[in-house]
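Everything on this sheet refers to the single structure shown next.
Moving on, here comes subunit A:
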Amino acid sequence: MSNQGISRRGFMRLTAGAGLGLLGASVLSGCKPGGTAGKAQGSFNWMTWGDHYVPGQLEKIAADFKIQANPTLFSDNSEALLKLQQVGGKQIDMCSADALWVPVYHEQKLIEPLDLDDFPVSKELYSLAREFKFWTTSEGYLAYPFGWSPIQVAYNPKYVTPAPDSWQVLWDPKFKQRIAMELQPFDVMAFMGCATGAKEPYNMTDEELAKAKQALKDLMPNILKFVEQNVEVVQLLANETIWLGTQNLGVEDRVRDAGGPEIKAFIPKEGTVGFIDGEMIAIDAANRDVARAFLNEAEKAEWIAENFIQFGRPLFNERAYKLLEEKGHKERADRYLYNQPEIALKMNLKGPAPRLEEYINAFNEATAG
Partner candidate 1 sequence: MNVTSRQGRTQALFRVYGILGYLFLYLPVFLLMFFSFNKSSAGSLPFTGFTLKWYQDLFADRLVIDAFWNSLRVAVLTSLVSTVIGTIAAFPMARLSFRFKEALRILFILPIMVPGLLIGISLLIFFASWLDIRLSLATVVIGHVVFTTPFVLLVVTARLLDFNYLLEWAAADLGATPFNTFRYVTFPLISPGVLAGALFAFTLSLDEFIITFFTIGPQSTLPMYIFSQVKFGITPKINALATLLFMGSILILCTFFYTLSRRGQART
Partner candidate 2 sequence: MADDRGSDFYAVELVGVSKHFGNVVALDNVSLQIKQGEFYTLLGPSGCGKTTTLNIIGGFIPVTSGTVRINGRVVQDDPPYRRNVNTVFQNYALFPHMTVAQNIGFGPRMKKVPQDEIERRVERMLQLISLPGFGDRKPAQLSGGQQQRVALARALINEPDVLLLDEPLGALDLKIRKQLQGELRNIQRKVGITFVYVTHDQEEAMVLSDRIAVMDRGKVVQEGTPTSIYHHPANRFVANFIGESNFFNGKVMDVAADEVTVEVPGFRQPIRVLAKRPVTRGEMVTVMVRPECMVLIPDPSTAERRDLVNMVEGVIAKAAFLGMYTQIVVELTNGTTALIHQPGGGELESAPQSLLGQSVTLGWRVQDGRLLVD
């Protein structure tokens, strides 16, 4: 099956308009060589996070398939978006992004929607990962699903009793200077939104936003710091500098690995925020086929299982879960919700708030001190 061609976009529009997308594509697939991903060789440019591949993976793929990935690393979604906006597919073929950031790339016409069926490896995915609503458009699927994690509230049971189940625990005056959060203004505002009962934490109304801002202001005495790197939360929990913090899945193990005390984590009953990562192909990508071929290799269960062992947060490759089971990692995989991808859909997905300016200014004002 293919959506490649000289007038690919025109064709896409036509078929989509006629409601014959899949059918038309399959009819035409016979005429277009190199349609399925997995045959191209060469090198391509990938803007990503350092945890989207494991040590040795790129080298192995380069050696076995003559596909050379050149990763450029970034830390913040907005930085990657700005960069892709500026340089486009000429210089970046593939880019990683968080949940609702992906549609922004699409709106900005920066990425080329995919047909997951082009990727044989996509058969290994949980079926629900193939049909995220927010990634589905008439032109195709926006990103190849990679991994996910809800943001939980981690706490030290020695100091935080009884076991909390709500965001409200953060405002307890006992925990003055005992809380750390990652510095992601949109996400912090979204947490506040969750805590104050906003309907859409990433798209609050004026009143909701005002309430969230006030909540953050009230919370400031309890916040020790906003951390640049998530690992800091682990360190701070490990040396008992903080008793509460927002964290990805797997915080318990990471704190223990760092020599820290027993830590527990919960998903607040009001709901929480989470990320779903994916890989996007840039529009007019110069090495589009190479990138697609790479994706087909890199997303294979063997690598994904390896990735889970290395970084410890759930991924969307179902076959990898089986591999983990076989290798004796089932307990950990289950504890990290690997087998319950449906939870991913219950999260408020990370993304830029449509009301960018209001969110940022609210955050800046609440945290100015």
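The set was built so that all candidates are chains of the complex that A comes from, given by their letters.
To be clear about the criterion, a residue touches a chain if its C-beta (ideal position, glycine included) is under 8 Å from a C-beta of that chain, and two chains touch if they have at least 3 such contacts; residues count from 1.
Remember, predicted model here, so these are calculated numbers, not experimental data.
Trainee: Only one of 1 or 2 touches subunit A in this complex; which?
Mentor: My answer, from the options 1 or 2, is 1.
Trainee: Inside the complex, what are the residues of subunit A that reach candidate 1?
Mentor: Against candidate 1, the touching part of subunit A is residues 45-47, 49-51, 55-56, 58-59, 70-76, 79, 82-83, 86-88, 90-92, 228-232, 234-235, 238-239, 248, 257-259, 311-312.
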